[in-house]
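In this view, the complex is presented without one of its protein chains, the others remaining in place.
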């Protein structure tokens, strides 16, 4: 499986698409590292993201994992492609607490239409790093539908 | 499998716990119907929740599905129990657009420790209803850990 | 979502394809009811299918759930289509014991390329029926690749 980008503008495409995901701004998430087949998103922890016990809500974690996985896929797609999520599965490993959560998405298999991705979420709490969630999911490459990114 | 609540205060417990999920307020989600083993959450659609193509972000959909499933489980748990998500899997069926999305969670199997739940998300767009996502997941019942709800 | 078959020969296509799944014969599984968008497979319980505690192995259950879901999808596909599994998720609800397990697959969303399906496995033990597993998964419709069924 090649992790070579199909065109040199992959990082710009990913960053522009991420900037159009209003929900990422609502979460306060920021796009960090973008390399071919791997994307990292940072989510500062704050009260607005918590569930009833004070940890970050599983849905907020799933959201950044999903975007990290989707953009890892988009980074390998053709220039005019758009990416949509087909499905994902998330295992919650530990309560997500601390200063920030980093979601790292990676392409496991790049097909013509379907991309299988994994992602993990790491919580940074003081000096400690804890893996708090893992995702395995499928992303779809859409071509020629009048959408991109 | 019984869908009898284990204690009469189930609805109050669910509503109080939901009110403590700050992330639901951040999303703008509201708790609607609460019956034993079934819970409904309403999410008004707005620009702040969208992904790059203008639909509601899969993560926002997953968030209300997860909470609907979790509270469906909590509604059947003992009075002093707390609920946490173990894992969930979401299939995205159609783009989520319209006025609002309703997430309906239901318990499929209530065990002593683990609850298996399903949930579906319906988008209401004008007069049209579209099933936009389906979740299947596992919730855990925590007892005697100094947390509740 | 239409549950109308796209062509009248759907049942013959499903039965012929099932007959070519040598693994179903190895398991001892038989195709029961085939209707548009719904397929049922029967698996007689026997020692050869068990795990270390004497229940039917989760993998054997997953196998008939996967085939039931896949053939539910194939029943709605065009005449020259082939079906392959993209992914599935299985929750094990109770130990599978008794005389036989019946896997019932159903299409939740029929797209052009991707079909989202659910399936459940019921164990029949004396007069008792127990839901022992639930699947949610994605099937893919392949056209013009020189394979069918």
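Should a chain be cited, it is by its letter among A, B and C, assigned in written order, with residues numbered from 1 in that chain.
What we mean here is this: a contact is a pair of C-beta atoms (placed from the backbone, for glycine too) under 8 Å apart; a residue touches a chain by one contact, two chains touch by 3 or more.
Because the structure is predicted, anything quoted here is derived from the model rather than measured.
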Contact residues on subunit C toward the hidden chain run 17-18, 20-26, 47-53, 56-60, 62-67, 82, 84-92, 95, 147, 149
Logged for subunit B, residues touching the omitted partner chain are 86-87, 89, 113-114, 116, 138, 140
Residues of subunit A touching the missing chain are 1, 89, 91, 93-94, 108-109, 116, 118, 131, 134, 136, 138
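The rule is simple: only the chains that are shown with their structure count from here on.
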Distance between the CA centroids of subunit A and subunit C (whole Å) is 32
Cα centroid separation, subunit B vs subunit C, in Å, comes to 28
Between the Cα centroids of subunit A and subunit B the separation in whole angstrom comes to 22
Residue ranges of subunit A touching at least 2 other chains are 86-87, 89
